[in-house]
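The complex is shown incomplete by one protein chain, all other protein chains being positioned as in the whole.
Each chain gets a letter, A, B and C, in the order it is written, and its residues are counted from 1.
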Amino acid sequence: MQSHESHAWLWWIPLLPLIGSAIAGALHLATLRARKSDPQASAPASLAPWIACGAMLGAFVLSVTGFLELRDLEPSARALASTAHDWISIGGLDVDLGLVLDPLSSVMTLVITGVGFLIHVYASGYMKGDRGYGKFFAYLNLFVFAMLMLVLSSSLLGVFIGWEGVGLCSFLLIGFWYEKGWPAEAAQKAFVMNRVGDACFLIGSFLLIRLFGTLDLKTIADTVGSAVSFTDEQALHMSLAALFLFGGCCGKSAQFPLFTWLPDAMAGPTPVSALIHAATMVTSGIYLVVRLNPLFAASGWVLPLIAIVGALTALIGGSTALVQRDIKKVLAYSTVSQLGYMFLALGSGAWAAAVFHLVTHAFFKALLFLGAGSVIHGMHGEQDMHKLGGLRRHMPRTYITFLAGAAALSGLPLLSGFFSKDEILAHAFASGGLYYGLYYGLWAVGVITAALTAYYTSRMVALTFFGEERFDHHHVHPHESPLVMTLPLMVLAVLSILGGVLGLPPVLHVPHLLAEWLAPVTDAGNKILAASHREHHLSHTLEWILLGLGSAIALGFAHTGFYAHRHGTAQDEFFAHKRPTLAATLGDAWTIDSRYARIIVLPLRMLSFLIAVVVDQFAIDGLVNGTGRTARDIAQYSRRAVDGSLASYALWMGAGALAICALWMWS
Amino acid sequence: MSSILFYILALVALLGAAGVILAKSPMGSVISLLGTFFALAVIYLLAGFQFLAAAQILVYAGAILVLFLFVIMLLNLGAMGSRFELSFAPLQGGRARFAGAIAVALALVGLIAAQRTTLAATSAPAADAQAIDGLEGLALELFGRYSLPFQAVSVLLLATMVAVIVLAKRQRAGEHGEQPR
Amino acid sequence: MELVLLTFLPLLGALAVLCTPRAAEGLQRGIALATTLAVAVLGVKLFLGYDAAATPYSFSLPWFQLPWRDGTPTQVHFSLAMDGISLLMVTLTAVLMPIVILSTWGHVEKRVKEFMVWMLVMQTGMLGTFLAVDLVLFYFFWEVSLIPLYFLVGIWGGEQRLYATVKFFLYTLAGSLLMMVAIIAILFDRGTSDRGELIAQLGQTPLEQQLWYFAAFALAFGIKVPILPFHTWLPDAHTQAPTSGSVVLAGVLLKMGTYGLLRFCIQMLPDAAVAAAPWMMALGAIGILYGALLAWAQTDLKRLIACSSVSHLGYVVLGLFALTPAGLSGGMLQMVNHGISTGLLFLLVGMLYERRHSRALDAFGGVATVMPLFALFWVFTVLSSAGLPGLNGFVGEYLILLGSFQSSPLWSVIGLTGVIFGAVYLLMATRKMLFGACTNPENQHLTDLNAREIVLMLPLVVLAVWLGVRPNDFMGKVEPDLAKVGRRVAEARQSTAALEPVTPLTEGVAAR
Partner (left out) sequence: MNVPTEHLLYLSAGLFALGVLGFMVRRNVIVVLMCVELMLNAANLAFLAASRQHALEGKPALQGPVFAIFVITVAAAEAAVGLALIIALYRLKQSAETDAAAEMKG
C-alpha cells in the first residue's frame, strides 16, 4: 500500500543542510590564514550565516511541501519513500539506506527545520563577532543534517547514523569555546554518556536482527503489529530489545540514569542549547519509541518501566530547577523535567500526547532559551539570576516574549503547554488502574511536578525581569537585542500561545488534529494495547475535573512563585539558610552526578591505573623481562663453575660418566 | 687349579691398582702399575688370549711404562718425594668424599651391569687351552673387516709422533733464551 | 606474473637505492618514493582488475625438495596467489607505503640510504607474506618482513630504542619459531606444504593433532596481533619507533597476525577453530576492554595509540573467532579500517613530534587554537577510530559485534563496552592536547600543517570516508571467499557438536 514511485527529492531535505555546512566550513577554513593575522578580518566568513539560514529555509520549504503532499494522500497510504541506496550488504547483513516521509517524520522535520531556521536567524545575530563564526554555522548545519537523517531514515542503522551524528555535533558545539577549558570537559562528558546510550541502542539492534532478520523500521512495525501471538522466547527477546532501545533513548533524551550531561551541556552557546538541548536532539528518544510503538506496546513490562523513569526524571528535573541560580541551568533542568513528562506519556501508551508535548515544548523551550540568550547577550555574558533583575524596562520585547514562553511552560490555561501537559496527565490518570494503581501514583508525581514547574518558571521571570537591578551600572549597560534576534522570539511566542490548537482535549468536541494525523503510525501500537485490555476512556466529567485541577495548580503556584521572588533574592537566601542540606542536594540534582563520579568514574580510573601499572608493567612485562633476566643469571652462575682446576674438571667428568651409566641402567 | 691362580692374580691386579693411587712417589705408582700389568697379562693367558698377553707385556709394560719411567727420570720427580707429600694428600675433604662416592657408584654400576649380562651359566669350559685369538683368525679379522680402523690407527700414531716432535721442538727453541709463551 | 613483479619490485627499488652514492639523499628518497608509487599503482590495478568469479591471480614455481617418508621427496613450491582474503591487505600495503615514505621527509635525516633500503625490503616481506600460498614460503616472507623493522626501530628510534627493538624482535621470533615447528610437522605429516591441498586434507587429521597445530599457529600469530597476554612489546615498540616505522607496524605488520589467524587457524584448521572459538573470543573481548583501560591511563601519546591498537585488534580477534559470516567479514574490514585510522593517528602524532619533540600529553594544551588544521584532521581521525557511523570504523565494528552476538552474546556485550571506553580515552587525549587555553609558551608558535603533510594524509582520509559510506565496493570482492570459509566452518561446527550457537529464533514472528 506504499506509494510505489520513489521521491528522490526527499534526499534534498537532509542534503541541503549538509551542503550548507560544507560551504560554511570551507569558508571558515579559507579565512583561517587571514584570521590568524587579524582576528576580525573574517569578511567572507560573514557569508556563512546567510548560507546556513538559506539551507535551513530550503529544507523547511521542502518539509512543508512534503507535508502538503502527504495530506493529499488518503490516511492509510501516507508514506513517501525514496530510492534506497544499498549501504551494507556484507556478511549476511543487508542494510539499505532510504528516506521515508510519513506523518510522524513529517511532523518532526517541520519542527526541526522550522524551529531550526528561527534559531539560525537568531544565532547570526547572537554569534556576530565570534572568532569561529563560520565554524559555528558549519557545525549547526551538520547537526540539522544528522537530525534529519535520524528522523527520515527507513532503517534502524540509518537512524543510528543520525543518532551518533547528533551526538558528535553536540560534542563539537558544547565544546565550541574550548579555549575556556571546562566546556571541553562538558562536551566529553556529553559524548561519553551518549555513547553509553548508543551501546544499549546497538544491543537493541542486534536483538532486532535476531528477531526479524532485518532492520527496516516499517517491516518490524508491520510484523509486530500484524502478529497474532508470540512464543515466550520471542516475547522475551522483544521486551529485551525494547528495553535496550529505551536505554539508548535515555542516553540521548537525558532520562533518569543518563541525564547528568544535559545541565553541563549549557557550556555551549545559547542557540546550541536552544536547538540541540531543547528542541531537537533530546526529542530523538521519543521519536524512536513512537516510531516502534508496536514493539514497545507488545513488550509487556517495558512500558510501565518507561513511565516510572519518565515520572522520576520529571520530579528530579523539576525539584532541582527550584534552586538553580544560573538562568540556563534552570531551563536545562526544566527540559529534563518536560522530557520526563513525554516519557510518562509514552509509558501510559499515549503516543500522540507525547508527540504533541514534544512539539509544544520545542516552541516554548526554544523561545525561553533564546530569550535567556538575549538577556545574556544584553548583559554581556552574565547568567547568574542573582546579578540580574528589573530588566523588563531595558529589554521590553525580550521580556514580553519570555513571559509568553514562561506562561506556556508553567501550563497557564489556554496556552500550548497547558493542553499538552494536561493531556499527558489525563492519559496517565486514565490508565491508573493498571499494575495495581501504579499509574495513579505516577499521575500524582506528574501533578506535583506541574506545580514545581509553575513555581520555578515564575521565580525565574521574577528574578530576571522584576525587583531591583542587582548589577553594577557603570560596567553593565543592558540593552535590547537587535531585531534579527527578537524577531524569531516573537514568532516563537505566537507559536507557543497558539500551539495548543494542535491537540484540543476531546471534551471540547473538536478533533485532536495531531492524533488523527499520526493515526497511521500509532494505530498498530494502540491496537495491541487495546488487545491486552489496556485501552482506557475518561468520562467527560472526569476530564473537566482534571482540566480544572490543572489550571488551578498552574495559576496558584505561578502566583506564589512570582510574589515570593518579586522583590529580589531574599526568598532564595531564606530557603538556603533555613534548609541548607535540602538546598544543597536539590542544587546538585539529588547529588546523582557526584555519586556517578564517586561510584563509577573513580573506580574505573583506579582500575585503569591498576591495569596500566600493576598488571601490565609489573606482571606481564615483568614476566617477559624476567625470562630475559633468569637466562642471564643462569649463565652467570654456571660461569663460576669453570674455575680452571683440572681436578674439578675430572670430578665433573666422573659425575658425567656416572650420570650416563645411571641413565643407561634405568632406560 | 688354574681358577685359584686367577683369583690370586685378580687380587694382585687390584692391589697394584690401589698401589698406583696410594704410592707416595710416582716411582712407587709406576712399579705397582707394572705389577697390575703383569697380573693382567697372565689372566689373559689363562683366559686363552696368548697373543694379547704378549701384546700386553710388550706394549703396555714394555713401551708405555718405560716411557713413564723416562719422563719421571727426565724431570727427576722421583727425588722430590717430600714435595709430593703435599700433592699426594687428596684434595680437600669435601671433594675427596665426592670423588670416592663417584668411584664406588661406578663400581656398583659395573657390578650390576656384569650381573645383568645374561651370560649362560658357564659349564666347565671344555678346553680353553688352544688360543681364542689364533693368529690367522685374528689377522683375517684385523685386515679383513677392520682394515679401515687399522689404517685409521696408523694415521693416529703418525699424528701422535708429529705432535710429540712439535712439543719437543718447542723445548729446544726455549733453550735459546726466549721463553716460550 | 604480476604478483612476482608486485612482490619483488620494492626489492629492485632497494637495490637501486643501494647503488646511489651515500650523500645523494634526495635521489634516494626519490627512488624509494617512485618504487612505492609504482607498487601502489600496480596494487590498485590488480585490485580493480580482480574478479572474484574468475580464477584468482596465481603463480607457482617448484622451489626445492625435501626427503620425505620412504624416499618420495616432498616438493616445496614458490607459489604466490591473491584471492579475496589477501586482496584487501595487499592493496592496503601497496597504498600505505608511498604515504609512509613521503612522511619520512619530515623526520628522517640521518642515514637516509639504509632507511629507504630497509623500508623497501620490508615491503617485499609484507607483500610476500600476504601473497604466499606455500607454508614454507609464508614463513620465509614472515621473517623477511620482521628483520628490517628491527633495524628501523633500533637505529632511527627514540631514547630506549635498543630495549624496545630487542624485546620486539625476540618476542615475535619466539612465536614464529614455534610456527616453524608446526609447519615442519604438517609438511612431514601430510607430505605437502601447499595451502590449497592442506585445506582439503587437514580435515582428516585427528582433532587432537589439529589442536596442537592450532595452538602453535595461534601463539605465533597471537604474539604478532597482539592478543592479550602477549601484547607488552607493542607499546614499547611503538613509542620508540620512528613515525614511519610506527605507521607501517600498526598499519600492516599487526595485520599479518590477524591475516594468519584467518588464513591458517580458521581456514586451514576449521575443526580446531570451532573448538577453540570460545577461548579466542574471550581473549578478544577482554583484550578490547583491557586495551581501552590501558590506554586511558597513559601519559605518552604514542603509547596511548599503541594501547588503542591492542583494543582495536581485540575487535578483529573477537570478530574472526565468532565464526559467523558477519564476524568474519567484520574482522576482515576492521583490519583495513584499523590500518587507516591508526596510520593517520601515528602520522599526526609524528607531525606534532617533529614540531615539539615531545610526546607527553601534558606538554600540550590548547593546540587547536594554534593549529586549527591539525585539530580538524585529529578530530576526524579520532572519530573514525572511535567508530562514528558514516566513517570506516563503524561498519567493521558493527559487523563484528553483530557477528559475535550471534555466536555468544556475553563476549559481544563485553566487547561493546569497548565502544564506550574507546571514546573515553581518545576524547581524553584530544581534550588534554587540543582544547583548553594555550598557556605553554612553546605551544604558542607551533606552525600549522604544511601542504606536504596534508597531501600525505588526504588519500587515507578519502579512503576512510569511502569505506564508511560505500563499504560494498571493497567487500564485494572479498565476500565470496569469506563465504567459502564461513560454510567450511559451519560444516565443522555441525560435525563437532562441541559448541552449538544459541539456537537462532525462527526468523520473523508467527506471521498472521
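Some points to look at:
Note that in this section a residue touches a chain if its C-beta (ideal position, glycine included) is under 8 Å from a C-beta of that chain, and two chains touch if they have at least 3 such contacts.
What you see is a predicted model, and the numbers here were worked out from it, not measured in a lab.
For the chain excluded from display, the touched partners among the shown chains of the whole complex are A, B. Although one chain is not drawn, the whole complex shows that of A:509, A:537, A:577 or A:639 it is A:639 that touches it.
Residue positions on chain B in contact with the hidden chain: 2-3, 5-7, 10, 13-14, 17-18, 20-21, 23, 26, 29-30, 33, 36-37, 40, 43-44, 46-49, 51-52, 55-56, 59-60, 63-64, 67-68, 70-72, 74-75, 77, 84, 87-88, 90-91, 95-96, 99-100, 102-104, 106-107, 109-111, 113-115, 117, 119-122, 124-126, 128, 132-133, 137-138, 141-142, 146, 149, 153, 156-157, 159-161, 163-164, 167-168, 170-171, 174, 180, in rising order. Chain A meets the missing chain through residues 639-647, 650-651, 654, 657.
One rule holds for everything that comes next: only the chains that are shown with their structure count from here on.
Chain centres here are Cα means. That of chain B falls 70 Å from that of chain C.
Between chain A and chain B the centroid-to-centroid distance comes to 101 Å (mean Cα coordinates, whole Å). Centre-to-centre separation of chain A and chain C, using mean CA positions: 37 Å. Contact of a single residue of chain A with at least two other chains is seen at no position. Of all residues in chain B, none touches 2 or more other chains. Of all residues in chain B, those touching chain A in their complex are 91, 95, 98-99, 102-103, 105-106, 109, 112-113. Contact residues on chain A toward chain B in their complex (touch as defined above): 647-648, 651, 654-655, 657-658, 661-662, 665. The touching residues of chain C, counted against chain A in their complex, run 167, 170-171, 229, 231-233, 290, 293-294, 296-298, 324-330, 333, 366, 368-369, 372-373, 376, 379, 383, 388-390, 394-395, 398-399, 401-403, 405-406, 409, 412-413, 416-417, 419-420, 423-424, 427-428, 431, 434-438, 469-472, 475, 479, 482, 504-505, 507-512.
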